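Working notes, beginning with the structure itself.
Only a part of the assembly is drawn; its chains keep their places, and the rest are absent.
Every chain is named by a letter (A and B) in the order it is written, and numbering of its residues begins at 1.
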Amino acid sequence: MRGLLVGRFQPFHSGHLGLVEGIRRRAPGSDLLIAIGSAEQSYTWENPFTAGERYEMIEAAVREAGLDHVAIVAITDIQRHAIWVRYLEGLLPSFDRVYTNNPLTRLLFERAGYAVESPRLIQRSRFEGIRIRNRLADGLSLEDRVPPAVARYLESIGASARLGLLRGPRGPLRT
Amino acid sequence: MRGLLVGRFQPFHSGHLGLVEGIRRRAPGSDLLIAIGSAEQSYTWENPFTAGERYEMIEAAVREAGLDHVAIVAITDIQRHAIWVRYLEGLLPSFDRVYTNNPLTRLLFERAGYAVESPRLIQRSRFEGIRIRNRLADGLSLEDRVPPAVARYLESIGASARLGLLRGPRGPLRT
């Protein structure tokens, strides 16, 4: 038995961690695989962190929370929704349960015959990636919006300055 | 401290496992990340197994050997040697030591400034991927060439028949 949690994790926040904790509680003996989507994206306003940085955030948060049986993988995108689930199947070990709060991810997995669970997020609006990125860009405290280990990691890589720059004075930067 | 072991693992054999065990002994407190290269390749004579299948082989062998602090990722190829190491850096958490017996992989990492260790393989010729694939295709026993857990996994997916077919009567098959 292995569950799969798919997301972009830009950044990995307390809502994501709560999801992982809930999954561990409901299926304590099983493995959980966290797949970092759009792994090739970074240094954009929508996807500021590299897959490697996101891996480190997740790893640090999971360790801090004392969760085990959690593995992490990074998945580069293929830009083809119709076969995206089949593409994941080829890259990942077998899984029998999918967790996501993204409705399109849910649609694509259900179309491929998977059972999908969309755990209810408490205080969803506090945990939206875009809001957290805006707080980072504004130099505001993330308070309890991200796990302490993620807050420390973000500070260590100068995330606030990076986000402020990527947001741009007149819209997101591009080369 | 994290070490990185890169390979294609077609299949993951006892030589690979010996490498992992040696690394664990020499650096018992550190993490080891096993990166499955050419993840997009499968169902060819050179690369018969999907990245997901290779993930399961490695996972089963590592568990059977009682090794901990080992994580697995799959890496799709970018076909550009000059930036391959930089590409890995963007996809993976930070690592400070690289293990490989592939001389080109060694060259590319050293050119990028990494310390690379190439552990001596005992009985190297017994553990070449091509020889093991030929034994599989011939329906011969793999004996101790692969860990028992890998042998069971290969049997469960019908690897022998697949390899026999992919090798082809007059050279490797293609669509």
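Operating definition for what follows: a residue touches a chain if its C-beta (ideal position, glycine included) is under 8 Å from a C-beta of that chain, and two chains touch if they have at least 3 such contacts.
Because the structure is predicted, anything quoted here is derived from the model rather than measured.
S.K.: Full complex copy number, with 2 in place?
M.R.: 6
The rule we apply is simple: only the chains that are shown with their structure count from here on.
S.K.: Centroid of subunit A to centroid of subunit B, CA atoms only: how many Å?
M.R.: One centre to the other, that is 27 Å.
S.K.: Within their complex, state which residues of subunit A touch subunit B.
M.R.: 39-40, 42, 50-52, 55-56, 59, 71-74, 76, 89-94
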